[in-house]
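Heads up, one of the protein chains got dropped from this complex, but the rest are sitting where they should.
Lettered A, B and C in written order, each chain numbered from 1.
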C-alpha cells in the first residue's frame, strides 16, 4: 500500500498555505471580539471558523479560537504576531497565532497492545489526522515492524517500575532531539513520574479504559465486570501528576450485557478506546482544545 | 401540580431582560465579524455566545448568530435596529435583532396521538422550552382536557380530505387572531395545501416518523418493518409545498431487532419523535436555525 | 383525554389470557432445557420467547425465562405449579410460573421533581407499561392533582431525616394494605432505612442521576460539572442496604460540552432519567430481570 500520508501532506500544504489560527483566553469583558476581528480585517484576513466560550459573562474567563485565511500568510506571520501583542495586552490575553501547515511534532508511546497505535497510524496515513509523526517509543518490540514499514523511527526503551527514572531520561532525550510537541500515550501501561508530567503540561494525551471518574486506576474492565455495569467506556485526557485526574478531552461508551465477560468487555473496549483517542488527538492537533482549570473547552 | 411555566416565565424575563440576538446571512467577505462586533461594542454590549458558518469562504453565504447582553437593552432596541441598518447595507445582509424576552407566539396542531403534544407541554411547563404557547388546534377532541387544564385555549376544527380548504380558513383566522409566529405539527395527520404552507415559510415545523429521505409519505413504520431495517428514526423539518422534502432540522434513531413488530416500532418511534421534535422546536425558539436553500444551519 | 390505560388493560387481558412465564435459576448442568420444554410440551404449550444464560457452563448458575401460550392456562395454572415442583427438584431450581395477566401491584414514591413520575404515568396510560398502578406516595403535595386525575390514590407522607422511622411505618402500612409487589423510587429523595430495604429485596427500583459507579451519593450533576465529564448518565438499580450499590438494571448517557452548566446537566439528565427508569420498570414488570449476586441478568 502506498503511503497515503505523503500524498495527503503535500495536498494539505498546498491547500492550506494561507490558513492560520488565533487561540486566546483572557478575563471576559466587552470588546474582545471587536478587537480581534478588526485586527484580522486590517490584514485582509477572512474568518473561516470562529468559536468562543465564556465561563461566566460577568467576570469569568473568555476563550476564543478563530481560523482564518490571510493573503501571503507565511510572509506576514512574524509581523502579525508582533502587532497582535499590542492588541492583546490591554485584555491580558494568553494567546498564540499558528500556521495550519506547521505540523505538530508528535511522539506515540505504546506498550504491548497495538490497537490504539494502529488506529492512529491508519488515521495518519489516510489524512484524517495531520501531524508530523516523528517517533514511536515502546517498552516492547512487537510493534517495530509495522512502525518502521511506514518510515517512522521506532525506539525500544524497556520500562518498568524498577527502571522508571532511567527509562524516562532516555525518553526525554529523544523528545528533545526530535523537538516533540505532543506525546500520545496509546495504551502505554507505565506510570509516569511527576517530573515527567510536569515537563509536558497539556502536551501528553492518555487513553484510559473506563468512563472516568468511574474505575480510576488499574484493571477497569475487571472492575466494571464485577460491578455489573451496563455501559463500558473510555476517556481521553491530558496527563497531570494525579493519576487519571487530568482534564478530560473526550469520552464515549458502548452497551454491554450480562453475556459479556471480561474478555468481551476488553474486546468491545478496544473499539471505544481507538475512536476516543483518535478524536482527542485530532482536536489537539487542530488547536481545538483550551484548558479551563482542570477542564477542557473543546471547540469541535 | 402548579403551573411551572408561569414561575419559569417570570424568572426568565427578570434574568434575561438585557439579552438580545443578532441573526444574519450575507455573501461571505472579510470584515463582517469586525463590523458586527464593533457595532455591539459601541453599545457597550458583551457577546455571550457567537456562532458562524460559511457555506464556502471564497464566495459562499455567511451565517452569523450572536447572543449578547446590552445595558438598557429594552430602551435601546429600536435605536439599535435603525443604526444596524447602515452597518448591514454594504454587506447586503438579511438580518434581525431580537429580544430574548419577546416570546414567540406559538400554535400546536395535533391529531389523535397525543405523545408529541404532551412532550411539548411538559417541556414548556418545566421551562425547557420558552414560548408564548397561545393555542392548540386539533381535528379531534381527545386532548382538550389536558390542554385547557394548563390554561391554553383549545380549538377543535374537524379536518379531512373533504373539507381541507374550509378547515384551513378557520385555522388561518385563528393564526391571525393570535398573531402566531410558529406552527408546530405535533403529529398532525392532515396534508396542508400549498396555499397554507406558502403563507408560513420556515415557520411550520413538522415531525415525520422516519429518518428521511427513507420512507417519505404514509405508513413509514409499516414500510420500515417490511424492509427489515435495523434502525428506525424520526425527522423534524420545516414544511414546504413538497411533502416531507423541506429543510431537515433534526433527526435521530433507535435500534430495533427482528423481535420488533410494527406495534413495537411505533412504540419505540414515539419516544424518538418526542425528543426530535422537542429539540427542533427549542432551537427554532432560540433563533438557532437559519436556512441555506433547502438545508438548515443549526447553531446548537 | 380519555384514560388509555383502561382500554389498554382490557385489550391486554383478552389478548394474553393464555400467556404464561417460567423463570428459574439453578446450578448449570445438561438436561435443564430438555426437562422444562418437555414439561411445557406435555401441557400443549407453545414457546413464544425463550432466553437463557449461564454464568459459567462448567459449574456456574443457569438462568432461564420462557414465555409460552398454553390452552386454558388460567384453569391449568395451579396444577402446572404443583407438577413443575417435581421437575424442578432434582435440578435444585428456584423458580416461578406467572400469568401475564396478573398485573403486578405497584407503588410509586416521588418527591418534588415530577419528571420521572410523569413519564411512568404516561407510559402506563399509553399501554407501554402494564401494571396495576395502585398508589403514589410523596413527601410533597405538588403531584397530587395529576395523580388523582388518573384515578390513582395519592398519599402525602411528610418525610425527612428527622421522622424517617415514623414515615416508613406509615408507608409500610400502605404497602401492606395495597399488597404492593413493586416499589418505584421515581426521584424520591429520602434515604431508606436498612429495615425498609431488607423488607423488599429486589422489589425496590431506584433511579440514580449518574452513570454508577461514578458519582455515588448526593449532588451527582454538580460533581459531574466540577470534574468536567463529557458524558452524563443515569442508572436504574435495585435498592439494597448500601447506598447506590445495588444490582444495576439499566444505564444510559448523553453527551455534554463545556457550554453546559449545572442547570443544563440537570435538564439533559432529566430526559435520561425518564427513559432509563421506564425501561427498567418495564423489564421488571415483564419478569425479564433475574439477579445474579449483585448483578442482573436482563432478558430484554
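Here is the rule we go by: a contact is a pair of C-beta atoms (placed from the backbone, for glycine too) under 8 Å apart; a residue touches a chain by one contact, two chains touch by 3 or more.
All figures in this text were calculated on a predicted structure; none of them were measured in a lab.
*Asks:* Among C:9, C:40, C:147 or C:180, single out the residue that touches the unshown chain.
*Replies:* C:40
*Asks:* Which of A:163, A:202, A:271 or A:291 touches the chain that is not shown?
*Replies:* If we include the chain that is not displayed, A:271 is the one touching it.
*Asks:* Going by the touch rule given at the top, which residues of chain B touch the chain that is not shown?
*Replies:* That gives, for chain B, the contact residues 53, 211-215, 227-231, 233, 247-253, 257-259, 292, 294-298.
*Asks:* In the complete complex, the non-displayed chain touches which residues of chain A?
*Replies:* That gives, for chain A, the contact residues 1-2, 114-115, 118, 122, 126, 128, 142-146, 267, 270-271, 275.
*Asks:* What residue numbers in chain C mark contact with the hidden partner chain?
*Replies:* 28-34, 37-38, 40-41, 44-52, 54, 57, 69
Here is the rule we go by: only the chains that are shown with their structure count from here on.
*Asks:* Just to be sure I understand: the centre of a chain is the mean of its C-alpha atoms, right? Then which chain's centre is nearest the mean of all of them?
*Replies:* B
*Asks:* How big is the rotation, 0 to 180°, that puts the C-alpha atoms of chain A on those of chain C, in steps of 5?
*Replies:* Superposing the C-alpha atoms of chain A on chain C needs a rotation of 180 degrees.
*Asks:* Since chain B and chain C are copies that touch, just let me know if over half of their interface numbering is common to both, same, or not, different.
*Replies:* The interface is built from the same residue numbers on each side, given that over half of them are used by both copies.
*Asks:* Just how far, in Å, is the C-alpha centre of chain C from the one of chain A?
*Replies:* Measuring from centre to centre gives 43 Å for this pair.
*Asks:* For chain C, jot down the residues that touch at least 2 other chains.
*Replies:* None at all.
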